[in-house]
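The structure follows.
Yeah, one chain of the complex is gone here, protein chain that is, but the others are all in their spots.
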Amino acid sequence: METPEQIRDRLLARFPAAKVELVTNPGTAAEHSLLLDAAHARDIALFLRDDPALRLDYCSNVTGVDWPEKKTAVSAPKTAVPTLVERVDPNALPGTPAPASALGSTRSTPANDSGNYLEAVYHLYSMALKHGPVIIRLRTGNRTDRVTLPSLTPVWRAADFQEREIFDLYGIVFAGHPDLRRLLMWDEFQDHPMRRDYVAPDDFEWEPTPHGDVHERAKGHYPTTEGLKG
Amino acid sequence: MHDEFHGDLLEVSMGPQHPSTHGVFRMVVTLDGEQIVKLKPVFGYLHRNHEKIAESTSYLGSMPYTDRLDYLCSMSTNWAYALAVEKLSGQAVPDRAQYLRIIMAELTRLVNHSCLVGFLFNDLGTSFTPLLYAFREREKILDLFESLSGSRMMCNYQRFGGCRVDPSPEWLAAARTLVEGFPRFLDEYETMLTGNEIMLARTQGVGRLDPAHAVNAGITGPVLRASGVGYDLRKVDGYGFYPRFDFRVPLGEHGDTYDRYMMRILEMRESVKILQQAFRDLPAGPVMDPKAKLRGFRPKAGEAYGRLEGPKGELGFYLISDGSPNPWRYRVRPPSLINLTLLEEMCLGHTIADAVVILGSIDIVLGEVDR
Partner (left out) sequence: MSEPAHHTPFPSAGNISDAEREDLRRHGILISSLEELYGWGRSNSIWPLQFGLACCAIEMIAAATARFDIARFGAEIFRPSPRQADLMIVSGTVTKKMAPQVVRLWNQMPEPKYCIAMGACAISGGPFKQGYNVLKGIDRFIPVDIYIPGCPPRPEALLHGLTQLQDKIRAERISGPQAARHLQPDAASEFPVPDFGAHDLQPPSNPNLFTAPVLPRKA
C-alpha cells in the first residue's frame, strides 16, 4: 500500500484546491494520518473509497477527540500531567465549564498547534485489497460555535452510529448525516459528556470506601463532625 | 397510508425490558399488520461511560473494565486492549504468552458461540433447552478460567507484555481433555438443532444481508462472513501467532440467519483445531516480558489502533497517549454496535417474530453496544 505521503501527494494532485496535511504520529506505532479540510472531505473520502489502487471500502472506526485550548504558560510538568483521576472543581455547577487548570496537559499528537478544536478520526481499511489503515482526521473551527463537519455516512454507512455517538458525546454536528440524533444519552440531555471540561452531576452522596476522586467529592456531603467531638 | 387495503400503522416499542432482546436493547418498530415497515434501534440503556472513566484511570486500571465490555468474552477483550497498548508502547510478548493468548481467545470463542446459539434458539422459542446444553459446556470452560485467573467471568488475565499467570501442567491437561471432548458436544448440539425443521423454516432466507452493503456498513465477524466476504483479521492482520496455525475461515453463501448460525458452528470446529495445535506446540518459557513495566506505566506520546478478531467481529481499541499515566483518548470500536447498522434493512418486510431472531443471529452484547 502507498505511504500516507504518497496518498497526500496524489490527493493534492487530484484536488488542487484542497488542503491535505500529514499529521505525524511520534509513537511506536507510527501510523501517520492525513488532515483534510472540511470543504473537500466528502469528495476526498469518495475518491479514497473508489480509487482502484486504494479501494478503502471499509471504514472501521470513527473517533471523536477533544483538544481544549493548550495552556502554553504551563511549564511545570508536575501540574501539567493529568492526575490519576481527573480533578474537577466540586463547586462548579453541572454543565459549567471547569477551570482551565483542570485541562492541563502535555499532549503531543498535534505538537505544533494550540488546540481548541474537536476532531473526528476515521480509520479506513480495504476489505477488497486487504490493506490499511489509512487514517484521516477532520477538525472543527473551535469548540463552541464552529463545530460543523461534513458527515461521511453517505460514503461509508459504517459511520452512521459512530457519528451519532460523536455528536452526542462531543457535540460535533455532522452536516449531511441522515439521522443525526443523540445515540446514547437521552434526548433532553444538554451536555457533551466526553469533552474534557464536562462536569458530571455531583451525586456521590455517600461513599463509605476510599475510592480516589469519588471519595473526595463525597466528602462535601458528609455530616459535620463538630457534634461528635465533645 | 390509510386506505381500503392498508389499515393504520402501529408503532411498537420493544424493550428495553423484553425477554428476547439480549439485555436492555430497545427497538421502535412500525408495523403494518405483522410486517415491519420501519425499525429504529434505541441505544444507551447500558451506557456506563467506560471511555470517560478510562481516560481518568491508568492504562492498567482499565484492564478490568475491558472484562465488563463484552462480558461473555472477557479474555479476548483483554487481549484486544493489551494488543493496542503494546502497539502504542512497542512492547514485546514472549512466545509462551502468545500461545496462551490464542488458547484463551479460542476458548472464549467456544463459550461465546455456543451461548449465542443457545440464545438464538431461545429467540426461536425453544424455551431454554439448547441454552442448558450450552451453559453446561460454558461452566466447564469457566471452571478452567476460574482456576487460572481467579474469576469465572471477569478474568482480567492479559497484561501489557504477556499474561498474568502461567497455567500449571494440570490445568493444561484439563484444558486439553475439555477440548478433545468438545467436538462430541458439537455433534450432539448439531444433531439436535441443525436439521430441525422448524429451525430451517424460521431461518432460511430470513434477514438476508448482501455483501456489498455489509462491507459498506462496516459489518465484521461471523455476520460478514455469512454473507460470503472472507475477511478474518486472524488471517488478514495475522496478529499474535495466528499465521503459525493451520485453520480455515468458513464462509457463508446466502447471508441469511441460517448461514449466520452455521458460521458459528463451523467456527467452533475450527477453534477446536486451533486449540489442539496450540496445546501441541505450546513452548516453555516466561509468560511475561521481563522488561514489561506495570506500575508507573507511561507510554510515550503518540497514538495506536489495535484490533483483533473477537468472537463478535472486529474489536478495536484506539488510544492516544500524551505521555502521561492516563490515556488522553481511549476509544473502543464495538463490533456489536456497528453490526447493528443494517438491522433495519435486514428486518424490513419480515414479521416481528423474525426481527427477534435476526437480532439474535447478529450476536450483540449490550455492555459493548453502549459501553
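To keep things simple, chains are lettered A and B as they appear, and every chain counts its residues starting from 1.
Definition applied: a residue touches a chain if its C-beta (ideal position, glycine included) is under 8 Å from a C-beta of that chain, and two chains touch if they have at least 3 such contacts.
What you are looking at is a predicted structure, and each value in this text was computed from that prediction instead of being measured.
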Given B:Ile53, B:Ile265, B:Leu282 or B:Ala353, the one touching the chain that is not displayed: B:Ile53
Chain not shown: contacting residue from B:Lys40, B:Arg68 or B:His254: B:Arg68
Interface with the undisplayed chain - residues on chain A: 85, 94-95, 184-191, 193, 198, 200-201, 203-208, 211, 213-214, 221-223, 225, 228-229
Touch residues of chain B, complete complex, unshown partner: 16-19, 23-24, 44-50, 52-53, 56, 64-65, 68, 71-72, 128, 131-132, 135-136, 138-139, 152-154, 366-367, 370
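Just so it is clear, only the chains that are shown with their structure count from here on.
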Distance between the centres, which are taken as Cα means, of chain B and chain A, whole angstrom: 26
Complex interface listing, chain B residues touching chain A: 43-44, 47, 49, 51-52, 55-58, 87-90, 213, 215-219, 229, 231, 236, 299-305, 307, 314, 316, 318, 320-326, 328-329, 331, 333, 337-338, 340-342, 370
In the complex with chain B, residue positions of chain A that touch it: 25-31, 57-61, 63, 65, 81-82, 84-86, 105-109, 121, 123, 127, 130, 133, 135, 156-162, 182-186, 193-194, 213
